[in-house]
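Apart from one protein chain that is not included, each protein chain of the complex appears where it belongs.
Showing chain A:
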Amino acid sequence: MDDKEAYSQRLKAAVHYTVGRLCQNAVADCEMEVSRQAIAAIAETTFRQCDIFAKELEAFARHAKRHTVTTDDVKLLARKSTALQKSEELALNNQELKKRKKNATKRKSKDMENEADEGARGTEN
């Protein structure tokens, strides 16, 4: 049980680190400052929100008779605000664009390899 506690603390610390950086970044844009307790509170809230999100995602997946949480489950999670839904859709579209670009470059390099092979064979003949 202690191991799990330590594991949880480590993850919480990791979340705290990134949340702290995000806060400092956001606050610096408006030339304000943020206290350490405020960052700690936001980090703790974010961590606890992960718990809520995780349980909801698991419930959605189980409802769909799946064991793996998919993007559809995450989209359902964002149902409470339209702005959130739109930004999730944007993130999903960006992902798909990146995937297509990756596949396109893979195909290009494969095509180039094939061309090189054919060229080599041509010169041999």
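Criterion: a residue touches a chain if its C-beta (ideal position, glycine included) is under 8 Å from a C-beta of that chain, and two chains touch if they have at least 3 such contacts; residues count from 1.
FYI, contacts and distances are computed from a predicted model.
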{"item": "\"Aldehyde dehydrogenase\", \"SNX4 protein\", \"Protein YIPF\" or \"Centromere protein X\" - which is the UniProt name of the missing chain", "value": "\"Centromere protein X\""}
{"item": "Interface with the unshown chain - residue positions in chain A", "value": "7-8, 11, 14-15, 18-19, 21-23, 25-27, 30, 32-35, 37-38, 41-43, 45-47, 49-51, 53-55, 57-58, 61-62, 67-71, 73-75, 77-78, 80-81, 84, 87-88, 91-92, 95"}
